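In what follows, a structure is listed as structure tokens, so that the remarks can point back to it.
All protein chains but one are shown at their positions in the complex.
Naming follows writing order (A, B and C), and every chain is counted from residue 1.
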Amino acid sequence: MAGRSEAIRRDSLMTIVDRVRERARAAPDAVAMRHKDFGIWQEVTWAAYWTHVELVAHALLALGVEPGDRVAIHSENRPEWLYGDLGTVAVRGITVGLYPTNPTAEVAYLLADSGAKILIAEDQEQADKALAVLDECPDLRRIVYIEPRGIRGRYDDDVLMSWPELLALGAEHRAAHPDAVERRMAEAAHDDVATLIYTSGTTGPPKGVMLTIGNVEFAVDTLVTGGGFTSPPPSERDLALSYLPLCHVAERAFTVWFNSAAGVQVNFAESIDTVQANLREVQPTILFGVPRIWEKVLAQVNIKLESASPVKRAITRVWLRVADRIGDTLVRTGGRHTFWTRLAYGIGWVFCYRALRERLGMRRVRYAASGAAPIAPDVLKFYMGIGIPMHEVYGMSENTAIATANRPGRVRLGTVGEPHPGIELKIDEATGEIMTRHPGNFAGYWRNPRATADVLDADGWLHTGDVGEWVEGTYVRITDRMKDIIITAGGKNVAPSEIENALKASPYLKEAVVIGDQRPYLVALIGIEPDTVGEWARRRGLPYTTYRDLSEKPETRELVRGIVNEVNERFASVEQVKRFAFLPKELDHEDGELTATQKVKRSAIAKLFEDLVEGMYAR
Amino acid sequence: MALLTFEDVHLSFAGVKAVDGVSFEVGPEEGNTAELLAVIGPNGAGKTSIFNVLSGVYRPQRGRVTFIGEDLLLKRPHEIAAMGLARTFQNVELFHNLTVLDNLMLGRHHHFRYGAFAALLWYGRARRAELAARAKVEDIIDFLELEAWRRHPVRLLPYGIQKRVELGRALAMEPRLLLLDEPVAGMNLEETEDMARFVLDIRDELGIPIVLVDHDMGLVMDLADRVLVLDFGRPVALGSPAEVQQDPKVIEAYLGGTHGRTE
Amino acid sequence: MTETRSAAAQAAPDIPTGRSRKVRGRPLLYTSYAQDMALLDTRAKRVSTGVLVVLAFALAVLLQDRSLEVLAGAYVLAIGAIGLNIVTGYAGQVSLGHAFFVAIGAYTAAALSGPVDGERLGYGVAEIWLWLPAAGLVAAAAGVLVAPLATRLRGLYLAVVTLGLVFLGEHVFKEWQELTGGPGVGREAAIPQLFGVRLDQDGPLGTKEQTLYVLMLVLLIVFAVAARNLARSRIGRAFAAIRDRDIAAAVIGVPLTRNKVLAFGISSFYAGCAGGLLYTISGYVEPGSFSLLMSVQFIAMVLIGGVATVSGAIAGALFISLLQPLTRSLPSLVPFVSGDTTQTPNVFQVETVLYGLLIVLFLIFEPRGLFGLWIRIRNYWKSWPFSY
């Protein structure tokens, strides 16, 4: 791979920074992004975007950022995230994104491991985390804070610098060295590392995935301009809402890369609390979500429906049933309408779907995607039925999110779609492991050649660690993670995620962790969805106080037992969950039970709730 | 010169002494750091009555109150507000049918300069003034993190948020002195912490001096620069939190008394 | 606080800033406060209001003269109802004395525009753009005179005092025959003349009814928009604050006296203008018209239409006005109702009972009136397919 990248000459290289500069030249007054602040959607034009990137880049030069130096960004999604990211890439630095939910200990690890020189911290909260662990991060020279609130006037630390000061520094540097950034940009090479994406670390400590400029450009060519996801390809007329963490490769693709490469207008929500309201205001055309989000929205629909007036409820129920049938047909046809589904949808659009989609903020969605974790087919079917073209996609940080995708009109439920054209993907016949080989394969784990060697073999194949199988020859179905496969005491191989997903398809269940490695039978730790179960309890007149109290009600246990029994019927005897216990709390990233991407840390859970597990095997 | 002086004020209702010879001053003394004076005392100690005297709702029988050098006792409530004295109330006194935005905009009432005729036309000065006021109000919404509730009628909001809106309304007045009447009463721990953070930010970031009334000792001792302790309308002690906590009179009247509250 | 907002812009002044523009198909995506605070803030509202206004004008050629006359009267009553809504709905000052201010307007206008040498007081100023503001201003002056009482009185004390105004007024108007002609006789009403053209006669613009209809419609739109503007201004907010909690309003800097005076003044201005216009349609004023019943009628309009909304007041006025022709046609439909006032039950009794019953029923079952009904219906659709 390294050999190939050298073959590509610089003059054909077009980084995302170059693309933004081009757009600023071609259409300076067009809207690049909007952020809702102070109650209105403030617009950022391409010219303003570029100016900011340029100023940040100059400032980074002034701060002594050399090619290959790391700049960390610890913030919610906002324009400054993009300014920082592109400014860093412009001076051939490496962007390291931190999850806003990262607790102090993880911040220390990430800053120290990446050796970041500069940290762009959103506010007092994030700056505090870094200041607390300054000693553990010897490379960290500057903390730039975006929101001055609580810092200005109170903190007196030379390491701190405000965002306006950064821009002023950039302006000063630009005045002194007008072409310094341009020159640095021109030096950009194909195998420059552009960003480190830290894996979520369900098993060990997070590892930094090095993505090069070449990786990113390949991804942009395949996914965005090549139309790997949407059809027709994204354009300036598309709107996206950016709300998932930008340090995740998928959100980076949908926010930063779609924006710079295709001109998609990115919109940043006002705050976490207002995402739903903002979604309704923006009515994006392209929407990416992780399964948890899609499940949550579906659960909300059910809750709101339960409390709707009887007439509305009855009518909507009818149309959702119709949507279900439409969804069935679409599943059969791969997402293409027949005459009858189109007719049924047309009538239903008047009575239900238009309004429902409007309420969900998905009225104008022309392409929706789910990725980053497996999703229950029923959830996808719901969205397809009400007219939101939903596609499950598959990829990972290590292959710059390029592996497979369900394409418009060729959707196959229960699979993650077909490999992108022009890439190599194979499934190991012995282990069933999925492997990819293409220019998007990463350059290795940061400062961790041993781990790199584990997943990137001599032939350039990336071992994904996911077990899969071919469906109908061209579609890939993922059965489980390699490491999660349970071998019961009876010697049977069981894929827990399938059972877990079947359980989590119920709106009442939020978490399900199936356990049974080297055990006589399977058990499950179950976490209820407090919103839906709470609503259910309220309707039945069950008083409850806390999450724990709610899950300890005998009625709740009965409810869940019913769900478990129902799911068990679909599985062979060895794959059935014989007993279950409730998690005493909602799982949390900050308590170390979930990863930053909200995936369950299996090993941590098994250890944390050991008593519960042992209890289920006792007797 | 002190921003506010409250001198030997006596107020009684039908013979019951609500405020009985209370005196205090509020900064700024030297330098420009705003100070936070806390007034504590058990229920019925006359804390709220002091605020009602300050904002012109009650007229004391005796005493002198000046604010930025002017005699407050001759002023009517709205004139006092226009001078830059803003307050919140013990039991939230918001305009319940209005939205959060309108409540905050009302805080800016005395900053507007256009008349009825301009209002009827909504043109020129009136329109410009309203747009500018909206921008100012949005600053407060941002400061107090009220984004999600902007368009909600306040009567539908949770109590803790209502308290925050009321604080926002007081801030919208761009006050020179802020009076907070039991800002955390009836709040849970999380809401209390939020409110404490806002109060400190107002003092430190916005530089607005604050007089705060409460009976929650823990909060007061954490936040206040100086503490005035009252009992049945009479001043018991005035000093730094540490000094006050040591004062035997305070311990007897308040901390050790039957109506003392645990922190 | 201002610093946080401007921080980014301050530091590097050469950063180009975007213009605010509306994004197609996203009615809620506001990019400026001006868009967000506009009176008609969504396309749907702009379109539906536009259609409604065009339709209202089209009625001038679509309807019979008799119907136009009724509608023109309804529009004038709507102006009066909006006025009452300002003081009672927005500012919460219960006034039973609206008829008094209407009367002042009616007689000011009639006297100003009446013939100089006629039987009654007259000054010969027939130009409507002169006597209409004058009618409003004189009534407003009366309102401002009454207002100081309002600032001293609370709630129902004020209601009774304003009731007293009506009786005092009725007495004065019955006695001052030089101005009013006295009970049972009356006098000619104000003459609407615009740049020398009589608007209450068939003329170049159409029949008398068409001309008056258009005149009243235009005036109603002007008064309604002005009231909406007032409601969303600092003054409207101050009124609402005083209504909701007057002590709190004072403490945050809203002068109570000034705003109550203003509320009475503006309300009376509307009432005065309505009074001046109302009788131009029939051409005749009788002092007995300005009784408690008229005040109750206005209250009924406000309550049935919807308290503290302009469109509610208009809807209420239309509703009450259209009730009349409806009940008048009852005898032909329901045999036991008589059109003869000496019989029982007669249409006037039915009408009066309906006012009373409607007030009671609306207050018990839909306190927000017709406007509330509309909001319910709208929310039913807006929240579709959910309920909130």
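General observations
In this text, a contact is a pair of C-beta atoms (placed from the backbone, for glycine too) under 8 Å apart; a residue touches a chain by one contact, two chains touch by 3 or more.
Going forward, contacts and distances are computed from a predicted model.
Selecting from "Na+/H+ antiporter subunit C", "Branched-chain amino acid ABC transporter permease", "Nitrate reductase gamma subunit" or "MnhB domain-containing protein", the unshown chain of this assembly corresponds to "Branched-chain amino acid ABC transporter permease" (UniProt protein name). Within the whole complex, the absent chain has one touching residue among C:Pro115, C:Gly164, C:Gly203 or C:Pro325, and that is C:Gly164.
Summary of contacts with the chain left out: across C:Val285, C:Leu303 or C:Leu370, the touching residue is C:Leu303. Of C:Val94, C:Ala190 or C:Val261, it is C:Val94 that touches the chain left out of the display.
One of C:Met37, C:Leu59, C:Leu121 or C:Leu149 touches the chain omitted from the figure, and that residue is C:Leu149. Of the options B:Phe89, B:Tyr114, B:Phe143 or B:Phe198, the residue whose C-beta touches the omitted chain is B:Phe89.
For chain C, the residues touching the absent chain in the complete assembly are 92, 94, 149, 152-157, 159-161, 163-164, 167-168, 171-172, 174-176, 247-248, 251, 296, 299-300, 303, 342, 344-345, 349, 352-353, 355-360, 363-364, 367.
Keep this in mind: only the chains that are shown with their structure count from here on.
Contacts between chains leave no pair untouched here, as each chain touches all the others. Each of A-B and B-C has its own count of C-beta contacts, and the greater count is at B-C.
Distance from the chain A centre to the chain C centre is 56 Å, each centre being the mean of its Cα atoms. Put simply, the C-alpha centre of chain B and that of chain C have 40 angstrom between them.
Residues of chain B in contact with at least two other chains: 134-135, 139, 142-143. Residues of chain A in contact with at least two other chains: 37-40, 149. Those residues of chain A that touch chain C in the shared complex are 28-29, 31, 34, 37-45, 47-48, 51-52, 55, 147-149, 162-165, 167-168, 170-171, 239, 280-283, 304-305, 307-309, 312, 315-316, 319, 352, 355-356, 359, 364. In the complex of the two chains, the chain C residues touching chain A come out as 3-5, 7-8, 10-12, 14-21, 23, 25-26, 28-33, 35-36, 383-388.
Residue ranges of chain A in contact with chain B, taken from their complex: 37-40, 149-150, 152-154, 270-271, 273-274, 277.
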